[in-house]
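Below are the structure tokens for one structure; questions will follow.
Complex shown without one protein chain; remaining protein chains in place.
Our next item is chain A:
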Amino acid sequence: MTDHDLSDLLHADADRVAVPPAPAAAVLAEGRRLRRRSHVTRAAAVGAGVAGMAAVTALALVLAHPSPTAKAPELAVAVTPDPAGWAVAQGSTVHLGSGKVVDVPGTVKAMYYTSAGVMVRTGRTAYTEGDSTSNYFVLSGDGKVRDFSLSLGDKKPGTDPSLPYLAYSVKGDDSDWELVLRDVRTGEVATRVRYDGAFTWGGWNAPPTALSGDFAYVGVDDATLRINWRTGTVEKAKGLSPSRMPTVMGGNELVEEQPPVTNGKVQDEDAKVTVTDRVLDAESGRLLRSIEVTGTVASTPWPQLSADGRHVLLTPWRMCTEGGDCTYETPYADVVSVTTGDRRPFRIGDGTFGWSPDGRLLLVHDTKVDSCDADTGECVSTPVTLDGTGPLRVSGNDNES
């Protein structure tokens, strides 16, 4: 048999594969959602182009009313994030930065920083759609586990390591939506803010939400809205495109640029690709840092913003075996300072890194977790024993989908 025969055999066998019906409606719905997301990257690519300028001008428009439902009293003040507030989970076991080790029911799938401790989401899958088994627990530094008793369903919530709130959106009665801030210390709703906006682009049940300081950010069809949850003021966020998942941290937002394609083809498949990721001040829309990243279309490093928004980790290409053992072809990742643009390489392992609440790079090893100053490279070690089973989850990563 020749290699030509192998090709024939593959085609023949592939033709025997049972093909399910094409979900055209679902494709269209997802396409609309992604189209909105892609707009933000294109806006970044064209920089201060005409369309961008027009958009920036329009973004100054105050969209909505201050909500009479926003409650002023009893709202928490922001506190300095706890440097030891990080967590590393393996299966059901969570190692806290304080040195405590706790177990939670179910497998940890995602973690969120709050000033009251790490909130963990447990469930069957990393994603939330179609999964009614997600549960939320708050783990304080002293090792106490509090069942948050909240069934969010398929929503993307937001937290801020300086605040004790979980922010998310629900359908409103007198408005399209309500932003809800729920106090993770008590489980009670601290405040609600009504806002309007069509939401058809996302796959969630409500607009995805980020929380950063006095503002929550929500992605609706025609805008990313910036909501001052203390005053109830709702505005279009300057510089942030519509219909995208906000991931604002430390007041900053990372905008990724996608590799260029023209007429359905990568412009030069043999050439290296350089894209420019950008960090914006989410409150003003001001560009804080452009980060040029070089790779190929498939292997362009993946940027991740730190929990305090002051650094960007450029994770390299990685490959995995059938058994799930993954390695980086180049096990070093640059961390870029948003303030200075300086880059510092760190040696990282498969899925074993994250960010502390105050923006230090976490590097997880079998017997310790290093918390490293991203600017100087100086690290502080905390002993851990990772001998359990199940995939690792390191706090400071975004495991939403």
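One rule holds in what follows: a contact is a pair of C-beta atoms (placed from the backbone, for glycine too) under 8 Å apart; a residue touches a chain by one contact, two chains touch by 3 or more; residues count from 1.
Going forward, contacts and distances are computed from a predicted model.
Its UniProt record calls the unshown chain "DNA-directed RNA polymerase sigma-70 factor", which is the correct pick from "Biotin-dependent carboxyltransferase", "DNA-directed RNA polymerase sigma-70 factor", "Monosaccharide ABC transporter substrate-binding protein (CUT2 family)" or "Autoinducer 2 import system permease protein LsrD". Across the interface with the omitted chain, chain A contributes residues 1-3, 5-7, 9-11, 13-20, 22-28, 30-38, 42, 107, 124-126, 261-266, 269-270, 295-299, 302, 315, 317-324, 326, 329, 350-351, 390-392, 397, 399, 401.
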